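Notes follow the structure.
All protein chains but one are shown in place.
First chain written, first letter: the chains are A and B, and each begins at residue 1.
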Amino acid sequence: MAVVTQSADALTDRAPTGLESLDVRKLGMWAFLGSECVFFGSLISMYFVNRPLMFSPALEAAHLTPKTILNIPFTGVLAFILLCSSLTMVLALNAMQQSRRRAGSFWLLATAFLGMLFLGGQAIEFIEIAHEGITLQNSVFGQSFLLLTGFHGTHVFVGIIWLLSCIPRALRGGFHAGNYIGPEICGLYWHFVDVVWVVIFTIIYLI
Amino acid sequence: MAPGGNMAQRDTHSNPGVGGPLGGHGDNVEHASHPTARFYVLIFFILLAVTIAEVFVAQEPFLGIFEGIGVPIAVPLLILAAVKFLMIAAFYMHLKQDSRAFSAFLIAGLILAMGMLFTFGGLFTAHSREPFDQIAWREQLAQNAGTTGTSATTGGGGH
Partner (left out) sequence: MSTAEYRAQEGTIDPGRIAERARPQIVERGLRARPGGWLGWITSTDHKKIGVMYLIATFMFFVVGGVEALMMRLQLGAAQNTIMDGQTYNALVSLHGTTMVFLFVVPVLAGFGNYLVPLMIGARDMAFPRLNALSLWLFVFGGIVFYTSLFFTPPEAGWTSYAPLSDDAFLPTGGIDAWIFLVHLTGLSSLIGAINFVATIHNMRPKGMGFGRMPLFVWTILIYAYLLILALPAIAAAVTMLLTDRHFGTGFFDPTAGGDPLLWQHLFWFFGHPEVYILILPAMGIVSEVLPVFSRKPIFGYSFIAYSGVAIGFLSFTVWAHHMFATGLGDFANGAFATGSFLIGVPTGVKIFNWIGTMWGGSLRFKTAMLFAVGFIAMFIIGGISGVSLASPPVDFQQTDTYYVVAHIHYVLFGGAIMGMFAGMYYWWPKMFGRFLDEGLGKVHFWLTMVGFNLAFFPMHWLGTEGMPRRIYTYFPDMGWNFWNMMSSVGAYILGISVMVLVGNMIYAYRRPREEMPDNPWDAATLEWATTSPPPAHNFDAVPVVYSRYPLWEDRHPVEGGQPAVIAAAAPHTSIDERSHPADTQVAVGEGESNAHLATVEADHGEHEAGHAFHLPAPTIFPMILAFGLLLIAFALLFSPPILKVTFLITGVIYFVVAIYGWVKQISE
């Protein structure tokens, strides 16, 4: 008799029916990233709309404009760290596509470590800004900046958890040339977080 | 239990049921060959060079030069950012060799986000906002905090 089975395997849920040609999980991830674009777009729009209020002669005199508060070389280093983490992420994926278990796990771990380094840097930055007398409550710049970069930091945090959760399976050799969709999707998310930082770095820090 | 190892990338198979006249999909078969590690490192160095260029463009000598020729500093910076963005999306996120359906999601999101940014920018410069003296407000806040010991702007939260 033909048997109807049930299984918790992630793949078999999607009984192939015909037109299927894309990986649904990748498709779902990209749909989610499209949504995230609009989410960060909303936050960046908020920053942009508030930006005129962050500059005035009086604020300039009190050294309270973003230009005087933000430390561009320091965040330049943060941008560099995140860029490196993107490289280690693709290298991890590349190693797994060639079934190199140890290399793949190492690069995943390196990515997570760089992510933590980035978060640490961001924490230092937030503390420095607080020392300048800028908080969520008392500055238009403060609230706009902290919400936007805070949400980016939250995304980095989620990404780190995700990366770390991939590592046990990577060490067991669970990802190989025949199956690397997990780290690939995680990588998409991670690169997206990097790309958001590229935009934030330009719009908040440099311009 | 299903064979768990049977997760061979479905998108690397060229599915005979899809190509051709079945509608809309076009070229959505991923190339089986992946870029090499060397290629990724090369991209990284280009990205790094662009990042360094960004930091320098935003600093004094270049800042003055661009202002001198009448170009707002935002223009070169946004171009450099766009270059980085596109390179990461195309090469690290594999949009170049993946299905165009994936790019469509990113592009749709980007168009909306940028549309929102520019429209809001236009709308908010057009409408007159209440003049707001941030310095006086900060002093007021500091005073309130000194007298009551709590922040004046936070009300009583939940029930």
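Convention: a contact is a pair of C-beta atoms (placed from the backbone, for glycine too) under 8 Å apart; a residue touches a chain by one contact, two chains touch by 3 or more.
Owing to the predicted nature of the structure, the values given are computational and were not obtained by experimental measurement.
A.B. asks: Which chain A residues touch the hidden chain?
C.D. replies: Residue positions of chain A that touch the missing chain: 1-10, 12-22, 24, 27-28, 31-32, 34-36, 38-39, 41-43, 45-46, 49-50, 53, 136-137, 140, 143-144, 147, 151, 165, 169, 174.
A.B. asks: For chain B, which residues lie in contact with the unshown chain of the complex?
C.D. replies: Touch set of chain B with respect to the missing chain: 1-3, 6, 10, 13, 15-18, 20-24, 101, 105, 108-109, 112, 115-116, 120, 122-124, 126-127, 129-130, 132, 134, 137, 151, 153-159.
By our rule, only the chains that are shown with their structure count from here on.
A.B. asks: How many angstrom between the C-alpha centroids of chain B and chain A?
C.D. replies: Measuring from centre to centre gives 11 Å for this pair.
A.B. asks: What does chain A use to touch chain B in their complex?
C.D. replies: 5, 7, 9, 11-12, 16, 18-23, 26-27, 30-31, 33-38, 40-42, 44-45, 48-49, 52-53, 56, 58-59, 62, 64, 72-73, 76, 79-80, 83-84, 86-87, 89-91, 94-95, 97, 137-140, 178-181, 187-188, 191-192, 194-195, 198-199, 201-202, 205-207
A.B. asks: Flag every residue of chain B that touches chain A in the complex, lowest number first.
C.D. replies: Counting only chain B, the residues touching chain A are 1-2, 4-11, 15, 17-18, 22, 25, 28-29, 34-37, 40-41, 44, 47-48, 51-52, 54-55, 57-59, 73-74, 77-78, 80-81, 84-85, 88-89, 92-93, 98-99, 101-102, 105-106, 108-110, 112-114, 116-117, 120-121, 124-125, 129, 132-135, 137-138, 141-142, 151, 153-154.
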